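Removed from the display is one protein chain of the complex; every other protein chain stays in position.
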Amino acid sequence: MKNNSMLKYTLIRLRRNYLALFGLFILILLVVCAIFAEQLAPYGYAQQDYMMIRKAPSALHWFGTDEFGRDILSRIIYGSRVSLQVGLIAVSISLVVGGLIGAISGYFGGKLDMLLMRLMDIQMAIPTILMAIVISSVLGPGLFNLMVAVGITYIPKFARLTRASVLSIKDQEFIEAARAMGASHKRIICLYILPNCAAPLIVQSTLSVANAILFAATLSFLGLGIQPPYPEWGGMLSSARPYLRNNAYMSIFPGLAIMFTILSLNFLGDGLRDALDPKQKR
Amino acid sequence: MSENKDILLDIRDLSVQFNTDSGVVKAVNHLNMQLERGKSLGFVGETGAGKTTTALSILQLVQTPPGEITGGEILFNGQDVRKMTEAEKRRLRGGDVSMIFQDPMTSLNPIMTVEEQITEMVQLHLNLKGEAARQRAIEMLRLVGIRPERAKDFPHQFSGGMRQRVVIAIALACRPQLIIADEPTTALDVTIQAQVLELIKKLQQSEKTSMLLITHDLGIVAETCDTVAIMYAGHLVEYADITSLYTTPKHPYTQGLFNAVPTLESPLGSRLAVIPGLPPDPTNLPKGCSFSPRCPYAQPICHEKACGMREVAPGHFVDCHFPLTPESGNKFLERPGKEAE
Partner (left out) sequence: MLKYALRRILILFPVVLSVMFILYTILYFTPGDPARIALGEEATPEAIEAFRDEHGLNDPFFVQFGRYVYNAVTKFDLGYSYNMKSPVAQELAIRIPTTMRLAFAAVLFSTLMGLPLGIISAIKQYSLLDSVVTVFILLGVSMPTFWTGLLLILAFSVKLGWLPSMGFDSLAEMVLPVVTLSGSSTALFAKMTRSSMLEVIKSDYIRTARAKGQKENIVIWRHALPNALIPIMTIISMQFGALLGGSIVTEAIFSISGVGRLMLEAINLRDYPIIQGGVLFISVSYCVINLAVDLLYGVVDPRIRVK
């Protein structure tokens, strides 16, 4: 019952935040594109037309064509599928693994806590791009490997966040009371501690999906990760580079797609943070 | 109010409101209050009654969006604070009127030494520089009971009580005419409370400063103040000297406040006599007397028309159509025991 009213309250506050609503709108647009790409895209993403190589935007091809005569608009629509997949799955990996590590670390404390946090510290000593590059180079190119690589790099962040939330609530008296009543560790974690962590984790997940998409685009730009002809916005920018001088439009649209995706997720994440924070003074 | 006293602070018809998203919060409503030079006034009321806002208004430190002083005058030594120039206001703050804030843990700048925080004050108002300023700072620290060796320490190295002493030292450094102490002991342990109060009282008497002591604790007021003003819903409901108020309280709210304090004479097993109901919503104040919804003595006229402060005994003012007399009894205690929900 408590969760219901909190949800309602959060939604009310969220509704007042225009930026967050805009973000949500764009996000929904993206999801629609991803799911219904076949229906929405005017052309196939690998459909080459040698008569229309590198043509500027026109009525036939709203965003123009690339160096293989493929319609850029269609590729961008299909690209949303890739980006969202990577974002969601990578963050899911980080959330589950990192959350578990953080929860165990925070709840049980002691040597286990120290060990796990040291591991997280060591991973954080390696800048994220490099970590992802190392993992990618080990696993090889491909969509799945990209998701795993990105997912692994975000584990420490979620671990720390969860641990902090767990610690903040673990020592409160109602937990002691629950233990005194005989509640098992599992019960306490699921019923009391996890809901408390939910809010910051939701916010962090939203923001991390944005980061993950950016990250995936960067890795694809560098040639790791998604391989052609499968469309990925970063990869599209990479192939557009040689044609910067004469076909600038090729470099603009994929970038815009990335930017709007990240922007909308950031708006949504910030909006969620403001809406979920009970101490927020309006 | 009489004319032949030496009035240091004269607040006339002050109204302050806050424009928030959930409505206009009327924090202070047509407040009238006077403080004589050299005396100390206890300013009593529940949390949210508007006491701190009044104090901040005197120093013109109310946050201007969303706060707004919508009317009235605040006369300090005859001069309206609201009409002062910025430079004059800055001279007022710290120089003529000093404030001791409630929470000593957060009122001090964490990266400045205690000595620096006092010398800043002294440089601003007494025009002392360098070594002379330092000497004054050390002198003030000694006055509040802090050894000179600790002058270069940082706030986090002091306990709560010691930090509050530092705050007091800062407030008194420039010999202000008026000290406003906003619940100076609320954040401290009871034992430290006594020490700090004694210190304030001693300094007030030796330096002959006037004091406005804001608190919700009637016990503290009894020990340190000459006169008392009871505030409710943004305005005064009773004002008198200590003896009169404590022996013959005339406003029902005041009686309720005294009731709520258990004493050694209370019969065993009796319930606390609380004032039923809640303070009014400042965005939606009741018509007529603001206390009438909770008042056990209320008559129909109380819900219709507010009364206004009137002098019902020499120097004793009440805002009530039917001020209490010794025969009125104590209707709070007669109520069928209603616990605070």
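As written, the chain order gives the labels A and B, with residue 1 at the start of each chain.
Definition applied: contacts are C-beta pairs under 8 Å (C-beta built on N, C-alpha and C of every residue); 3 or more make two chains touch, one makes a residue touch a chain.
Only a predicted model underlies this, so the values are computations on that prediction, with no experimental measurement involved.
Of the listed positions B:Arg12, B:His30 or B:Arg90, the one in contact with the omitted chain in the full complex is B:Arg90. Contact with the chain that does not appear here is found for just one residue of A:Ile72, A:Ile189, A:Leu224 or A:Leu276, A:Leu224.
Checked against the full complex, the one of B:Leu14, B:Leu108, B:Ala169 or B:Leu257 touching the unshown chain is B:Leu108.
Among the residues B:Val81, B:Ile170 or B:Leu218, only B:Ile170 touches the chain that is left out of the figure.
Mapped onto subunit A, contacts with the missing chain fall at residues 118, 121-123, 125-130, 133-138, 210, 214, 217-218, 221-224, 234, 237-238, 240-241, 244-245, 248, 251-252, 255, 258-260, 262-263, 266-267. Across the interface with the omitted chain, subunit B contributes residues 59, 61, 89-95, 98-99, 101, 103, 106-112, 120-121, 124-125, 153-154, 156-157, 167, 170.
What we mean here is this: only the chains that are shown with their structure count from here on.
Per-chain CA centroids place subunit A at a distance of 53 Å from subunit B.
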